[in-house]
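Step one of this worksheet: look at the structure below.
With one protein chain withheld, the remaining protein chains of the complex are depicted in position.
Going in written order, the chains are labelled A and B, and every chain counts its residues from 1.
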Amino acid sequence: MLLYVLDLFGVAVFAASGALAGIASRLDLLGIIVLASITAIGGGTLRDVLLNRHPIFWMHDSGPIWTILAATAATLLWVQVLPVPTDALLIADAIGLAVFAISGAQVAEKAGCRPMVTVLMGTLTGSGGGVLRDVLSAKVPLILRQDIYATAAIAGIAVYLLARAAKVSTAWAFAAGAVTVAGTRLAAIAYDLKLPVFSAVS
Amino acid sequence: MLLYVLDLFGVAVFAASGALAGIASRLDLLGIIVLASITAIGGGTLRDVLLNRHPIFWMHDSGPIWTILAATAATLLWVQVLPVPTDALLIADAIGLAVFAISGAQVAEKAGCRPMVTVLMGTLTGSGGGVLRDVLSAKVPLILRQDIYATAAIAGIAVYLLARAAKVSTAWAFAAGAVTVAGTRLAAIAYDLKLPVFSAVS
Partner (left out) sequence: MLLYVLDLFGVAVFAASGALAGIASRLDLLGIIVLASITAIGGGTLRDVLLNRHPIFWMHDSGPIWTILAATAATLLWVQVLPVPTDALLIADAIGLAVFAISGAQVAEKAGCRPMVTVLMGTLTGSGGGVLRDVLSAKVPLILRQDIYATAAIAGIAVYLLARAAKVSTAWAFAAGAVTVAGTRLAAIAYDLKLPVFSAVS
């Protein structure tokens, strides 16, 4: 139950980030809703298609779609009167990433995937929606260019899998993994940590 | 049978729109065929993958692929000698959108989807190909930015579902839905209707 609420929190945060991207790209109302939806459920949809899990998670549960609509409406109202709370959104986004990455890894684990595929599926669940958002906005996806993002997801999923291998209960393993993701991500923002960039000799 | 012919008409119209986008982007012959194909069958393919309908609709029926090749050839010949009939294409595109949206909704309905998912699947079938066309042309998808397009699909699918709920026969419900889509879309073009665009306070 707590997990489900956390999951919808992740959906709401990612929907808001998609809606803000849509406003910045001067999309119309429906375009904003579409971009919010794809950002919020795109990663989990790719995961379900790749793992052959049908029906896709938002098809048999209305929760995600209503959450997206509510979050988008709230975002549109907010920006009419108040400035975008950039810092709060970054923190909320880190929590959303943490929840999505570890719950995506759990889904892959239950489907019997090997650890490396489980890491990939969790990372995809956490960051796939943001990649689709940027592709639809005709931008090079931010998470491919930017500071520690998918990296934080990978680190947290590794912690989750190690905890599970050490017979830690699912709930505690989840907590350890999610805290690692969010902590790594927030530390990267606070201290401006980046992965190395490479140049070719000419 | 009439529905099948209408469906191929939709395929032909969307293929022509993809081919024209390919010509505008200076693609070569094969690139034009690829873009025409993705525009024409991309939306239905996404729908079938998400609904786990296999084989995908164009795999067991040759009609769509031959229609795409014929429509692309006709488009390439046409533009050698005559200007692009922009107005005729807009009208044809509205009809194609109408047919695809309602037939996509029917597919989802038969697969047992809830009404909200049915609306999403119909809209995806109608507008997914155009979104893929724009992504492959490295543009922000037109339908996210522009006048009433997916909105027309949503309105028509709602009419279709309401008619079905009121025990109207499938054929008449289809007609009512499709006329609503095409009518809304053409009215939006004629009177330059747009959905609201939002700005953030700075």
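Here is the rule we use: contacts are C-beta pairs under 8 Å (C-beta built on N, C-alpha and C of every residue); 3 or more make two chains touch, one makes a residue touch a chain.
These figures come from a predicted structure and were not determined experimentally.
**Q** Can you tell me which of B:20, B:40 or B:150 touches the chain that was removed from the display?
**A** Here the residue in touch with the unshown chain is B:20.
**Q** Just name the one of B:30, B:88 or B:166 that touches the chain not displayed here.
**A** The single option touching the absent chain is B:30.
**Q** Out of A:150, A:173 or A:189, which is the one that touches the chain we can't see?
**A** A:150
**Q** Since one chain has been left out of the picture, which residues of chain A touch it in the full complex?
**A** Counting only chain A, the missing chain is touched by 49-52, 113-114, 116-117, 120, 131, 135, 138-141, 143-147, 150-151, 154, 194-202.
**Q** Where does chain B touch the missing chain, residue by residue?
**A** For chain B, the residues touching the absent chain are 20, 22-32, 34-35, 45, 49, 52, 54-56, 58-59, 62, 65, 76, 79-84, 135-138.
By our rule, only the chains that are shown with their structure count from here on.
**Q** Using mean CA coordinates as chain centres, what's the gap between chain A and chain B in Å?
**A** Result: the chain centres lie 30 Å from each other.
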